[in-house]
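What you see is the complex with one protein chain gone and the rest in place.
Here is chain A:
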C-alpha cells in the first residue's frame, strides 16, 4: 500500500544544524507542546495511520509477548524501524532522517489525540499503548541520557539520606526483587507519595511507610510513566472539550472518526445481529461457538441460577453482542435467577436495572460494549464465588486440563494449550482451542475479543454466510479485522482529498 508522501516544502522549511537538535533533543518526548507548523492533508493522514499502526502492533505484541522481554523489544524495534518512528538515540548527531522521524512522532501523536479523546474507552486504549511505547523508549536510553532527559523534562527527584536508608535497610531489601545488600548501598532511593507509584504499590513491589513509597532508582521508570500518564490524560480531557471545533472541520471529521473506529476494529456491540438468536438456541450455541470464558459462565449460571456482578457484566454484554435484544436479555436472566434464590420481585428491584443499564437504558445512558479479551484478562480478576475472567488466565492449569478433557480435547491438543498458557499467551491458547474444536489447522484470525470468537465460529459452522470483507493487506500481523478497516477507510479518503491543511496549529491551539 502506498501513501503519498508529498510534503508542502514552502510551508515547512527544513531546519538545519542546531535547530534540529533544539527541536527534538531526545528520542522520546512528553509531547508537551503541540506542533505549530502547517502540514498537508495527505501528510496528516499518513502520519495518523502510521501511528495507529504502530500502536496496534504495540497492543498485539503486548498480548503475545511479555512486555520488556527480549523478544518483545526486538519485535517492537523492528516495527518502529519499519514505520520510521524513533526508538533509540542515534550514535552521532541528529541527522535529517532522525529529525524527520521525531517530527513525525510528535505530530502523529497529536493527531491521534484528537481521534482518541472522544470516549472513555478510546482514551484508555490510547493511553495504554502510548505508555507502552514510552516505556520501551525510556528503557532504551543509556544511563547518562536518562539524567539529561529528566532534567530537560523538569523531573528531578531527591534521594533519601544514607541514614534513612540504613534505618530501613531490611525493608528496602525485601521490597524489590533481585536486590542485594551491596547493590542497595549504591542505589539511590526516592521518597514519593504512594499515589505517584501505583504501579509498584499494586503488586507490592515497593516499600511503603506512612503513606510514602521508597522507589529505588532502578524503578524510576514507574514514576516517569506515572507522570506521562497523568499529563496525557489531562491533555486528552482538554482535547475532548475542544472537540466540537475540530469536528466542525469537514476535512478532518471523517478521518478522525475512521481513525477512532478502527481501534478494536469491529464494533461488537453492533446492532447487526440483533434479534437473530432465540433463547432456546443458547445452550447449543454455548457448546459449539462460545469461547471458554463464556461457556463457563453460561454453565455456572445454569447450575447455580446466579452469577455475581463481574460475571453478569462479562456474560451479559457478550450476549448483547451476539444479538440478544433487551427484552430477550431480561427474560433470559429472569428465568434463570428466579429458579434460584431470587424471586421475581427481587429480580426486578435488584437486577433488571443493571441489565437495562447495559443496554444504555438507564443511568448515564451509555451503550456499553462487550469486553475484549484484554479487558477480561487484565482487569477485575475473579475472586471467591466468581466465575468470570479468562479460563486460560485465571484457572489453575490442573483444572483447565480437566475442563479441556471433559470437552474432549485430545491430549496433544491439551499439552499445546497448556504450553501456551505457561508462556502467558492466553489468547493464543484460546485460538488453539478454537482450532482444535473446529477442526481447522489455522483459524485465520488473531483473537482479541470473545464476540469475534463467536462470529468466526459461526462463520465456519454455518458455511461462511457472512460476507467477508476484502483483504487489503498481506502482512501477517495485520490480518486482523481492525487493520482492514483502517486501510480501506483511509484509501477511500485518499481519493477525495487534495487540498493542503493549513494551520494545524489552529486545531491544537484550543488546548
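Note that a contact is a pair of C-beta atoms (placed from the backbone, for glycine too) under 8 Å apart; a residue touches a chain by one contact, two chains touch by 3 or more; residues count from 1.
Methods note: contacts and distances are computed from a predicted model.
K.L.:
Can you match the unshown chain of the complex to its UniProt protein name from these: "DNA primase", "Cytosolic Fe-S cluster assembly factor NBP35", "GMP phosphodiesterase delta subunit domain-containing protein" or "S-adenosyl-L-methionine-dependent methyltransferase"?
P.N.:
"DNA primase"
K.L.:
Considering the whole complex, which of A:32, A:182 or A:210 touches the chain not shown?
P.N.:
A:210
K.L.:
Which listed residue, A:173, A:352 or A:460, touches the chain dropped from view?
P.N.:
If we include the chain that is not displayed, A:173 is the one touching it.
K.L.:
Among A:198, A:378 or A:440, single out the residue that touches the unshown chain.
P.N.:
A:198
K.L.:
For chain A, which positions touch the chain that isn't shown here?
P.N.:
So the residues of chain A touching the missing chain come out as 170-171, 173-177, 179, 194-195, 198, 201-205, 207-212, 296, 300, 309-310, 380-389, 391, 394-396, 398-400.
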